[in-house]
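Questions regarding the structure given below will be posed in turn.
Yeah, one chain of the complex is gone here, protein chain that is, but the others are all in their spots.
Letters A and B name the chains as they come in the text, with residue numbers starting at 1 for each one.
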Amino acid sequence: MDNLIEQLKQQIIDELNLEETTPADIDPAAPLFGDKGLGLDSIDALELVMLLEKYYGIKIPEPKQAKEVFTSVNSIAEYIKANKK
Amino acid sequence: MATHVTGLGLVSSMGLDVQNNWSALLAKRSGIGPLTRLQTRHNVPAGEIKETNAELAGLLGLDTRKTYSRTALLGMMAAKEAINDAGIDPSRMKVALVSGTSVGGMDLSEQYFTDLHEGRRTHLRYLFEHDCGASTFRIAEYLGIRDFITTISTACSSSANAVMMADRLLHSQDFDAVVVGGTDPLCKFTINGFTSLMILDHEQCRPFDDSRNGLNLGEGAGFLVLQREPGKNHSYCNLLGYANANDAFHQTATSANGEGPYLAMKGAIEKAGLQPADIDYVNAHGTGTGNNDLSESTAMGRLFGSQLPPFSSTKVYTGHTLGACGGIEAAFCAMMLKNDTIIPTFNFKTPMHELAVRPETEVKTNAGIKTIMSNSFGFGGNVSSLIFGI
Partner (left out) sequence: MKKVFIARTSCISPQESFRTNGFFSSWKAAQAETDQLHAIEPDYKGIITDAGKRRRMAHLIKMGVSTSLDCLTLPDGNLLIPDAIMSATAMGGLEDTEKFLRCIIDNGEDLLNPSNFIQSTGNTFGGQTGLLLGHHGYNVTYAHGGYSMESALTDAMLQLTSGDIKDALVTGADEITATEYEVMRKMGFWRGGRQMGEGSSSFLLTTEKEGSVCELAAVSLLHETTPKQIANSIEELANSNQLKATDIDLVLTGCDCDKAAEKEISDRFPVTDYKQWCGQYGTKSGFGLWIGTQLLSRGIAPKGNQWEQKQLKNIAIYSEYRQNDYTLMLLKMAQIN
């Protein structure tokens, strides 16, 4: 699980082009969206949908579902663990 | 200084001229259905025109062995009808052309770029039809317009913004007429683009309904002829006012309080020298996405208060035709005023739970409409409202 979280952090930084952020800056429990935490927006959410499909083969068909999955790095990791084939 | 709408031209999935479009609108007959012409793996309904490019070129009397972008072909067809309808001759008058498009010659680019990308020999010159201006240039060439030609590209408000520029040109630079509108084709690029944004409904779109789940794309072109005097053949209505505002909220989404839409509608009413209560009908942008319809309704609520005028979205007939929708819907508005008829939306059952507003759902004849507004909102926060009246 820890490995997965570290790997996810790096993938998020690369895919979303978070140029001034290092994996150590990301608290896996902190919210990804909104003013606290990483401050991502709705376009980032769409890119995260793509990230999950690209690296983990997991499809999120409904944007509404994405909201719950993308609460934090931890929640994404849990979702991957539960859904990875 | 009045601006008269003296000619109309329409091409959409409902038909290739104004009359066929109007009959379909009156019959609540949508042009949206399964894609059959465009090759894509996405199984989404769309307002697709079934004629191929070669068939369109044939109808336009062009050399069918030559290659034209679909954008240009659709635009030529609608602009030609508008000019004929107004009875103007660009070779004997000073005429300007202002067109709006979001993707330009993308239907050709995506075809020939694939060859290039995969290392095959290809017709490189067709990639020169890519830029937005190229389609306008082809339309101007076809119609013989040579006094002023330009193109606006502000995504889905492109042709509404074109109407504003056209009006300014008409009154300042001594043009006898300005041909104005917009054109956009369906292409893989936009279908994949809106798929990546997860805002395409896999069923028919349902503007302002609580169950709405995105938009349907469409293709087409809509053009008007604007003149300072009543036209030789018609004077459908006058362009009374307009405004463009920037939502300045987000690259693609509209703000929750609808600041940009509110400012555009308010600005258009002010420019027309009217009050909100004077607006008899609003042709909403009404795409059917969760975000747009709620934001637009919120803005209308802020502007009109409890006296919300009748409104509807005609996207259920045409799909969202992107850069063309401002021109197409302006032509719909001109027809509604001329026929004193409100064209309704459909697929509406349950009002939005956040804000319960009810669009018109039945055709209303003898509607008593004299002043109507048309909204077009685009990516980049570019939002615009036009007001037409008789």
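Here are a few things to note about the model shown:
Here is the rule we go by: contacts are C-beta pairs under 8 Å (C-beta built on N, C-alpha and C of every residue); 3 or more make two chains touch, one makes a residue touch a chain.
Since the structure is predicted, the reported quantities are computational estimates derived from the model, not experimental observations.
The shown chains contacted by the absent chain are A, B, with contact judged over the whole complex. Of B:T252, B:N283, B:T341 or B:S385, it is B:T252 that touches the chain left out of the display. The chain that is not drawn here is touched, among residues B:T64, B:N192 or B:N257, by B:N192. When the whole complex is considered, the residue among B:G133, B:P276, B:G301 or B:P351 that touches the unshown chain is B:G133.
Shown as candidates are B:S23, B:T52 or B:T114; the residue that touches the absent chain is B:T114. The chain not shown here touches chain B at positions 40-42, 102, 104, 109-110, 113-114, 116-118, 124-125, 127, 130-134, 136-137, 146-155, 161, 165, 168-169, 172, 188-189, 192-193, 195-197, 243-252, 259-260, 263, 378-382.
Listed here are the chain A residues that touch the chain not shown: 16-20, 39, 43, 46-47, 50, 53-54.
Following the convention adopted for this analysis, only the chains that are shown with their structure count from here on.
Look at where the CA atoms of chain A average out and do the same for chain B: the two points lie 37 Å apart. Partner chain A is touched in their complex by these residues of chain B: 196-198, 250-253.
Only residues 41-43, 46, 49-50, 63 of chain A touch chain B when the two sit together in their complex.
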